[in-house]
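Every protein chain except one is present and positioned as in the full complex.
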Amino acid sequence: MGSVVSCLFGWNPIDRAALGVLGAGQRLAKQCSVEHVVVIVGGASETSVADASKFADVVHVAEHPLLASYHSETTLTALTQIGRSLKPQAVLLGNEIYCQELVPRLAHRLGGTPGGDALSLNAEEGSVVITRTVYGGKALAAIALRRSPAVVWVRSRAQELPQPMSQNAEVKRWPLDLEPCSKVKLIDRHVEVQEASRLEDARVIVSGGRGLGGPEPFTHLQALASAIGGQMAASRAACDAGWVPPGWQVGQTGKKVSPQLYLAVAISGASQHIMGIADAKTIVAINTDPDAPIFQHCQFGLVGDYRQVVGPLRDKLVELLA
Amino acid sequence: MNGEIPTREVMWNVTHVWVMYVLLVPTLLIAGYGLYRRLAAWRRGRPENRFDQPWERLQLVFRHGVVQQATWRHRFAGFFHAMIFWGMIILTIATTVVFIHHDFGLPIMQGQFYLWFQSLVVDIFGAFTILGLSLAAGRRWLFPSKQLVHSWEGSMILVLLLVISVTGFLLEGWRIAATNDPWGAWSPFGYLVAMMSKSWMSVTSMQWAHVITWWFHMGLVFVGLAWAPYTKLVHPITAVLNLYTAPLKPIGASLKPIDFESDAPLGVNSLGGFTWKDLLDLDACTECGRCTAVCPANTVGKILSPRDVILDLQELSHTTKDFSAPVIDATQNLSPEALWACTTCGACVEACPVSIAQMPKIVDMRRHLAMEEAVVPDGMETAIGSLEARGHPYSGTKFSRLDWTKDLNVPQLADVGECDVLLWVGCGGALVERNQSVTRAMAQLLEKAGVRYAILGREERCTGDPARRMGNEFIFQNMARENIATLERYQVKTLVTACPHCFNTIRNEYPELGGNYEVLHHSQLLDQLVKEGKLSPKARSESKITFHDPCYLGRQNKVFDEPRQLVQLSSRRPSVEMQQSREKSFCCGGGGGMSFVDEPANQRVNHERSRQILSTGADVVAVGCPFCMTMLEDGIKTVQSADPPQQPIQVKDVAELLWDAVRDES
Partner (left out) sequence: MNILVCLKQILDPELPVRDFRIDSAGRDADRRGAGLVMNIFCANALETALQFREKHGGKITAIAFGSASAEEMLRKALALRVDTAVLVKHEFAHRPNPLAVARVLAASARKLGDFDLVLTGRESGDWGDGQTGGLLAEELGRPCLSFVDGIKADPSQPTDVQIRRQTDEGSDAIEASVPLVLTITNNEHNVPRIAKTRDVMQAFKQPLTQWSLSDLGLDESSLADELSSTEIIELTIPTKQTKCEFITGDSLDERIEGLAKRIVAVVQS
């Protein structure tokens, strides 16, 4: 009897991202008519284990002092041991950087096929077929991973949530045989404050333009940005006018950004500005002018006055994200 | 001495005149050495041929060295300089006359000539000299400005010349009074001094005053002579040399190609890297400061000062022994920051009364930074990288070269094989959204006029102009050769383009790489088509339009009138001329790679030009260049955003304006 393994890290809570992995694993397991096995690596809290066991047939908790936090070699060794023992059809992980790092190496050690950024996974003709965007979002590929196991990191938040099983999973402790790694040593793990990261790396950006008329409205925009974990940016006009720091400028002669969400408030959408946000996944705009060029590049938007929209929008976002 | 031939006794009241001749020796030696030193420095520059077309060159010397057309552009300075110049000329002739008369024994300084010229004319011009010097001094001391170099030397020169001039009249006056010169009144100003002195000085005291002042005056003159070659007073010589060897081609053709086969350093980062002509340029500088005054970068507060680029290099050429030592960053005026602020508009070159080429030296130094050190400002680096990777500088554009042709039937050369005129679209015209409508208007106008045109479409690559201005001559040449190969393949003879940068590069810069074509700016062709009756515009608009001369079309290639014709044809109201127009047009700030660079918000050239446009009260500013279009739209929007008017000023290309007047009303 094969299995589909969903792999989670014990030091993370069972949040939306983790649930996404579980959902994908559960679905794939069902398609393959195999067990859905969840492996939690690292010290997991009772709550996490309990949460995970709602969505699995079996939960293996692999605890070891050396697995208390991520280590490129040790964590890989642990997963390899587990993988070789379970011999699953597929191993799924989330889209964290550590997972992306593990996937190809784990696939190689298990003699399987790596895959990544999977939007969907399906069992077709005995292989796991994933779909993912390629060429900077210009195309969509369906890739069959023919060598088993398929070891895939999924775009967790794009996955559907898992369904509770009829009964909770059996929880087993997995005994691991691990040696400390002498070749690679973690010296320091640094957690950064959000604002310090670069605009080019920001996932969510809220940007203001000429229509805001002055520096004051940007503080309201900042509140909106904070509500959705976003960073601030501006069009050249606002930077020129001295309303905001020049480092906020996005555009042909400013920064080029590629966020998941770019919210343009009172920005007309001149092509030079668009050049800076060409790689944004979703562009949204708030503008009083329905014919403003920015709307030609948006997925959705609101025609309205920022004065009447920004405050209430922020409140609503806080409410929805709570 | 009535009845005798009018003359005067030379060296009256002066004894031991031999001392003067003795002192002349060290004076001339010192002066000679000063000249020699400069010449020696020029000779350390690289070779260059500036001796072709002697007749054209002499004309330049006459026009700007004698008539002083360029100096006259600044009326006040032109006036007082003419006073000083002609005064000096006449006084020099007068002294020569004395020398010939006294030292060669040829009695020319007598009779009517003595009265009319040596006395009257010389006196008047002597007074002109004092007037001119006083006005110059007044300007310098009462109205100090950024334009002038306010140095000890600058003031001292004026003081020296004034004292020499005034003492000259004193000497004349005291001689006239003390000798009871019967023809004294023929020297009116000297005569005035004589009258005034007589009232309170005895003859003896006048004789004493005269002899002391005579030696003092001579001493000052000799000091002046010896000192002059070490100061800007050398310009009578160097300016004439400089005018004779000036560039004969339009400013747009100023840049020199590089031979990449040779081992010579790429670009210039040493005095020895410049040509002898460049080094001569340095010594011709009169410190007038007009170049800095008209420099758009300097006007908006950037540290670039063309005058100081020249003067700092000049100083280095006098003080540096090692002509291979780096000059970039030797001073703040020669810093990379200053060099990268240049828009290559050429206003400095245009303004210089002695034909110094400031801007090409800046580009020479940029070449070193771009090619030898490979360090350029970020925005420029991206643009150059994009040129290399995809043949255009607009990294991030969503457009490809044929997108603008949507719904239009635009013939492509690859399909039709040949054409009468190739419409060179340019990267701005194809890939920048706002400019696409200009290209469309142009295509539609050509079709309406029945012109057999075609475009290269995807086979068109950037002309390489941005790379060249940003100092990367290597990439420029690569791109140019590619384009020339394409043009040759299709046997293109005539091109028309709406971009003055493409216009200038293909017309003036491709020939030395083997590409010779007839190139027209679209305003020239459209104007021609209207004159031939192939286009019949009917002005419908009531807009008050002002035309902004693109630097690369107007100042650098002398095309001013055709775009104005088109502007006038497109509106029922008379167009209005900006104060800074034609050769004096103020740059939009987009040239020299500057449109790709992020500038500090309070140092934007386009904002300054936008303010100038706003002050005309025009409804529309007409342009003839894709860079001007985007720079001015941006600038006007920003400048007007503080106080948005009901009707914001529109920026339109002359082709768009003409199309509006020509198209069928629908």
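Per-chain residue numbering starts at 1, and chain names A and B are given in the order in which the chains are listed.
Note that in this section a contact is a pair of C-beta atoms (placed from the backbone, for glycine too) under 8 Å apart; a residue touches a chain by one contact, two chains touch by 3 or more.
All values reported here derive from a predicted model rather than from experimental measurement.
Chemist: Hey, which of A:Gly10, A:Pro114, A:Gly213 or A:Gly276 is the one touching the hidden chain?
Modeler: A:Pro114
Chemist: Out of A:Val49, A:Ala144 or A:Ala223, point to the residue that touches the absent chain in the complete complex.
Modeler: Answering carefully, the residue with contact to the hidden chain is A:Ala144.
Chemist: Pick out which of A:Trp174, A:Trp248 or A:Phe295 touches the chain that's been left out of the picture.
Modeler: A:Phe295
Chemist: Need a quick check: the contact residues on chain B for the chain that isn't drawn.
Modeler: The missing chain touches chain B at positions 260, 266, 370-374, 376, 381, 384-386, 389-391, 395-400, 403, 458, 472, 474.
Chemist: Touching residues of chain A against the unshown chain: what are they?
Modeler: Output for chain A: 16, 72-73, 96-98, 100-101, 103-105, 107-109, 113-117, 124, 129, 134-136, 138-147, 155, 157-158, 181-192, 198, 204, 228-229, 260-261, 263, 281-282, 284-286, 290, 295-304, 308-309, 312-313, 316-317, 320-321.
By our rule, only the chains that are shown with their structure count from here on.
Chemist: When the centre of a chain is set as the mean of its C-alpha atoms, what distance in Å lies between chain A and chain B?
Modeler: Measuring from centre to centre gives 59 Å for this pair.
Chemist: Residues of chain B touching chain A in their complex?
Modeler: 379, 394-398, 432-434, 595-598, 600-602, 604, 607, 630, 634, 637-638, 641-642
Chemist: Touching residues of chain A toward chain B in the complex: what are they?
Modeler: My answer: residues 210, 213, 236-237, 239-242, 246, 249, 252-254, 256, 270-272, 274-276, 278, 293.
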